[in-house]
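Before any comments, here is the structure.
Our next item is chain A:
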Amino acid sequence: MTNSDAVTGRTRLRRLRLLGGTPLVRISAVILVLFVLAAAFGPWLAPQDPTFGDLDNTLVGPSAAHWLGTDQGGHDTFSALIEGTRTSLVGPLAVVLSSTAAGIAVGLFSAWCGGWVDAAVSRVLDILFAFPSLLLAILAVALFGKGITAPVLAMAVAYMPYTARLVRGLTVQEKTRPYIAAYQVQGHSPVFTAVQRLLPNIGPTVLAQSTVNFGYALLDLAALSFLGLGVQPPTPDWGAMINQAQAAILQGQPLSAIAPATAVVVVVVAFNVVGEHLGDRLAGRES
Partner candidate 1 sequence: MSAGPGRVRAIARAALRRIAGMAATLLVTSFLVFSSLYLAPGDPVSFLIRGRSPNPAELVTLRHRYGLEKPFPVRYWNWLDGVLHGDFGQSYLFHQSVAAVIWSRLPSTLLLVGVSTLMIAVVGVGAGVVGALRHGTRTDSTVLLLVTLGAAVPSFVAAILLRSVLGVRLGWFPTIGNGTGTLDRLHHIVLPAIALSVTFMALVTRVTRSAMLDELRREHVEVALSRGLPRRTVVRRHVFRNALGPVVTVSGLLVSGMLVSTAIVETAFGMSGIGSLLVQSVDELDFQVVQAIVLLVVAAFVVVNTLVDLLYPLIDPRVAAAGSAR
Partner candidate 2 sequence: MALLDITSLRVELPGTARPVLDGVSLTVAAGEVVALVGESGSGKSVTARAALGLFPPRARITGDVRVDGTSLVGGSAADLSAVRSGKASMIFQDPRAGINPVRRIGDFLTESLRLSEGWSKGRAEARAAELLTAVGMPDPPRHLRQYPHELSGGMLQRVMIAGALAAEPALLLCDEPTTALDVTTQAEILAVLGRLQRERGLGMLLITHDIDLAAATSDRIYVMYAGRIVETATAAELFAAPRHPYTRGLLESTPTLDGPLVRLTPVPGVPLGLLESTPGCAFMPRCRHATAGLCDQGPPPLETYGTGAATAACWRAHEPLHTQEAER
């Protein structure tokens, strides 16, 4: 490791202790960090090229050469798992970032304006709630073809109402607090007050929800890839791996499916645990 890596490692450890929480929360946080590292440095960490199909060694169990065995095409499961981390995590990240940004904008705007604007926006959000994110993603694929760009955008639209409703509710509460009135009396513009002063107060709660949403987005995108509609081969992706390994399951060698499945579950549980912990800590702080 380089010097800067060691330094970032120490800072992360210190931040972990500040996060607090049960051992479960700390383990989850560590797991997430490990996966982020795998996403960042995947291609360098993977022992082999997962797109290379070694047809002499198909459906092999765990061995020295292949830590998690191979699938029916002779691809190394372990390498595919590592390299698949990047695609599997980047998609949900894009969904959460864009839906959170859009949700904050919509929620703030709606609550700040109040009146009929607020009512109209609330009705629109109600309608959007009727569209499940996976369904919108599938519709996007039907319109624009397979891949993850269109589905990511569609899912961002589907997730946005949840953040928007949360932000709207919080803003409506915060708006009545005296410190907001104080800023307005001092002549600050509403935009300044909203963004610079109100947002930091509701930010942590939104962050907690977005962390949990990351898990849901990951599940949806993996499902999409499982259906063959998302990430296309040869790009490694956990959902796609599970799909491709279905034949392996029927032939009694399920490891190439179980490994990515476990990765999905572990990462989602970790996000849920950390997200709920953040939520609990904030609730405790406010009470």
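The definition used in the following text is that a contact is a pair of C-beta atoms (placed from the backbone, for glycine too) under 8 Å apart; a residue touches a chain by one contact, two chains touch by 3 or more; residues count from 1.
Per the selection procedure, all candidates are chains of the complex that A comes from, given by their letters.
None of these values were measured; they are calculated from a predicted model.
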Complex member in contact with chain A (any copy), out of 1 or 2: 1
Touching residues on chain A, where the partner in the complex is candidate 1: 126-127, 130-132, 134-135, 138-139, 141-144, 215, 219, 222-223, 226-229, 239, 242-243, 245-246, 249-250, 252, 254, 257-258, 261, 264-265, 268-269, 272-273
